[in-house]
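Working notes, structure below.
Just one protein chain is left out here, and the rest sit where they should.
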Amino acid sequence: MRLSRNTILTLIALLVIAGLLALAQAFMNPYLLRILNLCAVYSIFAVTFNLIFGYTGQFSLGHAGFAAVGAYVAALLTLSPSQKISNFFLKPIVPLLANVELPFLPALIIGGIVASLVGSLIAWPALRLRGDYLAIATLGFSEIIRILLVNMQPITNGALGLKGIPAYTNLLWSWGALAVCLFVTKRLVDSSYGRAMRAVRDDEVAAEALGVNLFKHKMMAFAVSAFFVGVAGGLMANLISTIDPKVFIFTLTYQIVGITVMGGMGSLTGSVIAASLYTIFLELLRPIESQFTIGSLTVPGIPGMRMVIFSILLLVVILFYRKGLMGTREFSWDWVVNLIRRLKSGKKTGSSGEVKS
Amino acid sequence: MTPLLKMVNVTKRFGGLTAVNNFSTELQAGELCALIGPNGSGKTTIFNLITGIYVPSEGHIYLGGDDISGKRPDVITGMGIARTFQNIRLFKGLNVLENVIVGKHLRLQSNVASAVMRLPGYDREEKEMRQTGMELLESLGLARFAYDEPTSLPYGQQRKLEIARALATNPRLLLLDEPAAGMSPSDAEELMTFIQHVLKTFELTIFLIEHQMRVVMGICPRIIVIDHGEWIAEGNPEQIQNNDRVIEAYLGASDHA
Partner (left out) sequence: MNFEAFLQNLSNGISLGSLYALIAIGYTMVYGILRLINFAHGDLVMLGSYVAFYGVAMFMLPWWLAFPLAILVTAGVGIVIERSAYKPLRDFPRINLFTAAVAVSFLLENLGIVIFGGRPKAFERPAFMDQMLNLGGVSIVSYTPIIIITALVLFGLLLLVIYRTKAGMAMRALSKDIEATGLMGVNTDKIIMFAFMLGSALAAAGGILWAIKFPQINPLMGVMPGLKAFIAAVLGGIGNVGGAMIGGFLLGIVEIMIVAFFPELSGYRDAFAYAILILLLLFRPTGIMGEVQAEKV
């Protein structure tokens, strides 16, 4: 089998990244690891929102709900029976779940599948609606999920949430899941099915007249999207170890929309970049919110300041980058090779230009 | 011989408004037939009924003997009816070639999993779609635009691309909704030659709505005239030109086509 230059470069890059992640996992402190893990989780959130809105044109605001489903399923499947007993001290857990304890991989996948089923179940009626009405309906479903989590005490432990979820998530899990998500999404949108989805996004009436089954393709986007959101939710639960329904309030979806728009609708690369920048940025600014001392001077922290700065930044980005940071461009080796070439020749023309002026 | 398209007593009401009233017609395979009528006489509604965008309030529509009334638009396309739109509706985010091969997606055999995995079966189909799509563009003189954005094409070429895209679904019946709208008379004439070329090369049946009477008279052997959603006349150009009801409909209507 002959491999093209790009495939070889991709394989090399994947190996290098995997190696770097393994090194990071071994030597970085837990705080930095947590940030890197969250980068991957938010990247999955943004990539999947891009699939459903950027590529298929369905304005769905259900992400927080799908993530909640994945997170709770993965958490309940990985919590040890003794942890469950100490968690559910108000009302005992349903016997069915009391003694279940699964390894991480099946727990994640089951979480993804359940989220996907819930997503499809929601999409089934909601897809009759279009545009903003679809957005409102999915937002409503997402909030209903959250309210169910508060009220279904014997299963979810209600508003108290779940504590002591095993911290299985490490860089290989989170970035591995992101890699799979990117692979599947990219392959999907580039395939004939993805072409049909993009046609639906551009013009539903014309797409249907060309024989595209609207419901089937929208549903596909929902199901795939919700699956990976569920997996990301599971990764999040097993990263932060404590979840409660409030984590999955609809403003989480807003954050995801903001990130995706920042990165560029229709650019998966943009989604990953924006999600990572967002996560790192918020962490870098964390000190502002807690008290710190410079010499003898004690500066009180300003809670809320991080999000103030982030909101202003988001406004600036959408104002000056109409199509987000990346537009619809994607990372590609051809682009890199061209860039290197241009930089090389740019140096020459640049220096000659200086001579002229 | 069963007619290719048969509409029997089709009525479409929107609330209290009757857009199409008890309309019947037949189209034989291989025909080039025009549907004309004053503004707002229900021409596009008839197309929307045939393509399944609207469901008839009464009556039935048959394609080669199969009842298609009430079926979904994509299903009807799969059965062999394709169309273009009055206002051009190309996919702006897809290039010209992609616009065309979207029309081939409905014949795809491979499922989504094999598409994501790029299994050999899917790869073969994708290659075939690109190839036949490219051939289609070539035969219609659009191949040089294959990788351009559709909106960058000149207006007349966009109209042709819409026809090419419809042809990609392998239709038996092609519906053209005012293909010459917004064109100069000379461009319109060129387009009509193009339509005749399409009719012969692809061995199909064409039903077209047109506003510019002169254009229609030149190429369509048979013309159906409607007014206020009702059939008022049918015949060859000469018969239509001399038909009293047609003259009345056009002169009586406030706009002059």
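Letters A and B name the chains as they come in the text, with residue numbers starting at 1 for each one.
We take it that a contact is a pair of C-beta atoms (placed from the backbone, for glycine too) under 8 Å apart; a residue touches a chain by one contact, two chains touch by 3 or more.
The structure presented is a predicted model; accordingly, all values stated were derived computationally and were not measured.
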item	value
Of A:19, A:103, A:125 or A:287, the one touching the omitted chain in the full complex	A:125
Contact residue for the chain not shown (choose from A:7, A:99 or A:311)	A:311
Touch with the omitted chain, as defined above, among A:21, A:93, A:114 or A:135	A:135
Residue numbers in subunit A that touch the chain omitted from display	53, 59, 125-126, 128-129, 132-133, 135-137, 140-141, 143-144, 147-148, 150-151, 205, 250-251, 254, 257-258, 261-262, 265, 302-308, 310-312, 314-315, 318-319, 322-323
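In this text, only the chains that are shown with their structure count from here on.
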item	value
Residues of subunit A defined as touching subunit B within the complex	184, 187-188, 191-193, 195-196, 198-199, 201-203, 205-214, 220, 266, 328
Complex interface listing, subunit B residues touching subunit A	51, 53, 72-74, 77-78, 82-83, 85, 89-94, 98, 101-106, 108, 112, 115-118, 122, 125-126, 129, 165-166, 168-169
